[in-house]
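Excluded from the complex is one protein chain; the other protein chains are retained at their positions.
Chain lettering (A, B and C) follows the sequence in which the chains are written, and residue indices restart at 1 in each chain.
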Amino acid sequence: MDFGFDARTEELRGQLLGFMDECVYPAEPVFHEQLAALDNRWAWTTVPVLAELRAQAKSRGLWNFFLPGEHGAGLTNLQYAPLAEITGRSHLAPASLNCSAPDTGNMEVLAAFGSPDQQKRWLQPLLNGEIRSSFAMTEPDVASSDATNIATRIERDGDEYVINGRKWWITGALNPQAEIFIVMGKTDPSAERHRQQSMILVPRDTPGLSILRGMEVFGYDDHNHGGHAELDFSDVRVPAANLIGGEGDGFAIAQARLGPGRIHHCMRSIGVAERAVELMCARADSRVAFGKPLADQGVIRDWIAESRVRIEQLRLLVFKAAWLMDTVGNKKAHTEIQAIKIATPATVEWILDKAIQVHGAGGLSQDFPLAASFAGIRTLRFADGPDEVHKNGLARAELARQRAKRGA
Amino acid sequence: MDFGFDARTEELRGQLLGFMDECVYPAEPVFHEQLAALDNRWAWTTVPVLAELRAQAKSRGLWNFFLPGEHGAGLTNLQYAPLAEITGRSHLAPASLNCSAPDTGNMEVLAAFGSPDQQKRWLQPLLNGEIRSSFAMTEPDVASSDATNIATRIERDGDEYVINGRKWWITGALNPQAEIFIVMGKTDPSAERHRQQSMILVPRDTPGLSILRGMEVFGYDDHNHGGHAELDFSDVRVPAANLIGGEGDGFAIAQARLGPGRIHHCMRSIGVAERAVELMCARADSRVAFGKPLADQGVIRDWIAESRVRIEQLRLLVFKAAWLMDTVGNKKAHTEIQAIKIATPATVEWILDKAIQVHGAGGLSQDFPLAASFAGIRTLRFADGPDEVHKNGLARAELARQRAKRGA
Amino acid sequence: MDFGFDARTEELRGQLLGFMDECVYPAEPVFHEQLAALDNRWAWTTVPVLAELRAQAKSRGLWNFFLPGEHGAGLTNLQYAPLAEITGRSHLAPASLNCSAPDTGNMEVLAAFGSPDQQKRWLQPLLNGEIRSSFAMTEPDVASSDATNIATRIERDGDEYVINGRKWWITGALNPQAEIFIVMGKTDPSAERHRQQSMILVPRDTPGLSILRGMEVFGYDDHNHGGHAELDFSDVRVPAANLIGGEGDGFAIAQARLGPGRIHHCMRSIGVAERAVELMCARADSRVAFGKPLADQGVIRDWIAESRVRIEQLRLLVFKAAWLMDTVGNKKAHTEIQAIKIATPATVEWILDKAIQVHGAGGLSQDFPLAASFAGIRTLRFADGPDEVHKNGLARAELARQRAKRGA
Partner (left out) sequence: MDFGFDARTEELRGQLLGFMDECVYPAEPVFHEQLAALDNRWAWTTVPVLAELRAQAKSRGLWNFFLPGEHGAGLTNLQYAPLAEITGRSHLAPASLNCSAPDTGNMEVLAAFGSPDQQKRWLQPLLNGEIRSSFAMTEPDVASSDATNIATRIERDGDEYVINGRKWWITGALNPQAEIFIVMGKTDPSAERHRQQSMILVPRDTPGLSILRGMEVFGYDDHNHGGHAELDFSDVRVPAANLIGGEGDGFAIAQARLGPGRIHHCMRSIGVAERAVELMCARADSRVAFGKPLADQGVIRDWIAESRVRIEQLRLLVFKAAWLMDTVGNKKAHTEIQAIKIATPATVEWILDKAIQVHGAGGLSQDFPLAASFAGIRTLRFADGPDEVHKNGLARAELARQRAKRGA
């Protein structure tokens, strides 16, 4: 057992921290100004300063860290974890490094399951950062954490598939640069529970695909990263070759996509928590009430200590899950991935709440990133299934493990 | 001891519940449409359906319930409490009954401390619902829960007072119909701690008063009730007769204003919680996951039970505080008012969080009132001073009380 | 609505508080010494100072407060509630006033369902405080919160009933003065779910009844109030006339017994909480660490404030449940009785934990009543069924209520 970073990680951490200080943080206010000046408020990836950041990151070799293997930077999950945490400190950083969701998951899917043609047509431009993508799974009318509930149909008709259904919370889809959507639907509702679903590529401009509206999260429309669209698919036709893998592979692909996706979210969330602690401490030092700085108030010290203790535990759990994914595979790391999915939003939300409280009403406003971070983290308690579903699954696994130990 | 409502309260509850069902709930979607169509997004009180609601409420005698004594409906706090709770169920209801903050507190101040001229000029049109008002106390650069920190100056210059300072979170001020501002500042920084402050009336169009921007709460700008402005006062001159009470009375007036203000907020918040429970139960009944409705899942039942148990306790505490205000006066009810100020947002926030979770991602969106309610309730943990200040004060009082009992 | 006590309650509160100060508190150390000197450590009701307290209480008319109607003091539940709270402050007080469990519940059962003979033989001496009793319901091998699980058999055999079964956690049964046991068992396992059970009177010395051992709670054997016995019934024969009510009435009698029993426990628990706050404040004033008294530490003030806010809410909920029992009956007050059953141990346990923490290690020891109180309150989370069962029931009722409101 060893808790130090390896040499490659240390080197990349140094480079990334330099990039954050030199490029990313200074770009934050510029981004907001330029974003506000856009004609199309959703076209966030056209903001000039972001293009500069991306060019800069690419030239420094800080690119596609998220993707293991030949297509990406070749890092292990454990090597990527502390880098992803750093990118979580600014909402501009993941996009600058071409490491932002949902593109990351979509690139993983195409790298692992895409045909050579699909890879050439869609993966390559995504890896180059030339286009963006969306992932359309969640549906408004059903509890989508239960994949058997998916109602969208993907039906074969000659050389084409015809797609009908309604999706929502499709992140990034309002951005006109999101040129390709990966859509989950059922090709065979009568098949075995986990073989009913398939995934298919739908280009943005396909007739029958309508972008109905943007969903808000606590008042935020999240146009600064492409929003969350409600989509309607009415007799949307795409070539049969757009299917990813074979019919019935949808559930398995979704599962494969979720592991890395979850761990990336968790890593970045720890960066959010660290920035919250920084802000909390700075504010506590600078604000005086009833004759002494907030930093000298016992209750606020209690929050700071609790925050530190909770972050340290959480980070180690995430690192260990990454290590397991690298050493035993995503499938055998299932329980640990569920564990970080459960632990992360609860921990980070708690810390953000306290950081907000230390800031007074300003903490809820646009003057600090805390409230927006809270909103983002709050969504993680649903994303890829609500906490309660994951807890239920984790408990079932624990009960089975204990039963086996008892020989019962 | 008796936990039943008196006859007057029962009668008014019946009338108000009828008004809610017949008029308020049906008006909610209309209001949102008409609000979106306004030229000035902040002029929420000009929305036609709101004017109709107000006319209807007035004609039914459901008007100015909040104000005891000759100027208002003559209800006690205890009679008003269950009515205020009902109005908390829809954000349109308080305004419909001319019972919405900050006008209520401002009317109380003018009714209790205003000169006959001030009452004629400002209180009467407020009571009639012809104009709106704001209350400018909080400042961006200091911990405003400590009134000695107030930095705004109100200086006598001949027949006028000259006001200089910066305020923020001034609710309602972006509404152009908010014609009059009550401003808190220091007339004598060298006086005794609680005699430094004064309050003064500043009409909206006074030169030197600038409305700089709207503060956001999470992503909401709250234009549906006038927003929260940041204001600048630069050599703002008003007649000396605009001072409310005498120089140095500001702190005492603020204290007098806070008691009823807090209890009204708490009452309405319980209505928010009740609506959240309704939505949570309806959703739990209608949503199926993994083969059974959410209402049959143990964890969700636990939340529903906890919500009910917490609301019942909280409501009784608020009623008792109201009863004490009526029977022993606001001053002697200080501890109980602090107690409801502490207990209410914690309880209601918890319930809203669970109601959101039962709704899945939709619960955070514009499709349900839950996330917006969460944002509003979250601000109560700072409004009129953060929880921590009130807990500290309540503990000090408890320690003193116990010391007296011990004869120490 | 009115939160004041009526005149009768105020008068009795004054008398009771006087009795506590003059008699009960001074007797506490004496009781512990005399108890330690007993030959039979379980015979707590033979301790001389307790006999004196009981004589004194009787002579002052502070007797059988718990029992409404002709047999008792004629108080309503709402009148008894604040008195019971006061008795909760010292473990000697309930016994001094002949108001201690399980005798109270047993007297209620005999008063309501006992035959004239049963009342003469057992109720009268209990009311006079001449004997003690136990209530044998819980069984070791089944989840006894589900009454259909009860395995003890009560079988008719000519003029007798024959009882076979195992019981545990039978409070008071180790006290040799507990002369009579009310035993719950099944007379007809094939009957309708809630008509299978009956209750029967079993004198202590009946052959076949064995007292196996005392159960401990944490490390306490609770010999200071008769312990908690495990009992074995092997072919225990009693006259058929010992049956309470008719065959199949057991479940209904148990339900009737639980309402008042729960509210008495909750009332007394609030007294426990109040004493904990007193001790916490006194300790916080007297203990100095790192240069200032604990009472000046922010975290400890937070605990004190939270304790006060929670107690006030809880007490009102208990009072309201009592008022409902008086005005609409125990059955219609079911939800409120469940609510206090859920809320009370959680609240009081939290306060005791904090009071202990303020006392340092001493708080866990025999030098303060806090740890023993914690142990006692902790058992309330199981007594008469675990919290989880009650929450489930309360949620089911809430869901039904909301469904009715929706017209669903």
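The working rule: contacts are C-beta pairs under 8 Å (C-beta built on N, C-alpha and C of every residue); 3 or more make two chains touch, one makes a residue touch a chain.
Only a predicted model underlies this, so the values are computations on that prediction, with no experimental measurement involved.
Novice: Can you list the shown chains that the omitted chain is in contact with?
Specialist: A, B, C
Novice: For the chain that's not shown, point to the residue among A:Ala57, A:Val277 or A:Ala361 touching it.
Specialist: From the options A:Ala57, A:Val277 or A:Ala361, the contact with the absent chain belongs to A:Val277.
Novice: Which listed residue (A:Asp232, A:Glu306 or A:Asp367) would be found touching the missing chain in the intact complex?
Specialist: Candidates A:Asp232, A:Glu306 or A:Asp367; residue touching the omitted chain: A:Glu306.
Novice: Considering the complete complex, identify which of C:Phe5, C:Tyr25 or C:Phe382 is in touch with the unshown chain.
Specialist: C:Phe382
Novice: In the complete complex, the non-displayed chain touches which residues of chain B?
Specialist: Looking at chain B, the ones touching the missing chain are residues 297-302.
Novice: For chain A, which residues touch the unseen chain?
Specialist: 1-6, 9, 78, 277-278, 281-282, 284-285, 295, 298, 300-302, 304-306, 308-309, 312-314, 316-317, 319-320, 323-324, 327, 335-336, 339, 342-343, 388, 390-392, 394-396, 398-399, 402-403, 405-406, 408
Novice: Name every residue on chain C in touch with the hidden partner chain.
Specialist: Residues of chain C in touch with the missing chain: 138, 140, 143, 145-146, 149, 168-169, 215-221, 287-290, 294, 297, 299-300, 356-357, 360-362, 364-367, 371-372, 374-375, 378-379, 381-383, 386-389, 391.
The working rule: only the chains that are shown with their structure count from here on.
Novice: Which of line, ring, star, complete and other names the graph you get from chains that touch?
Specialist: Shape = complete; every chain linked to every other.
Novice: In whole angstrom, how far does the Cα centroid of chain A sit from the Cα centroid of chain C?
Specialist: From the centre of chain A to the centre of chain C is 53 Å.
Novice: Using the touch definition from the top, which residues of chain B touch two or more other chains?
Specialist: Residues 300, 388, 391.
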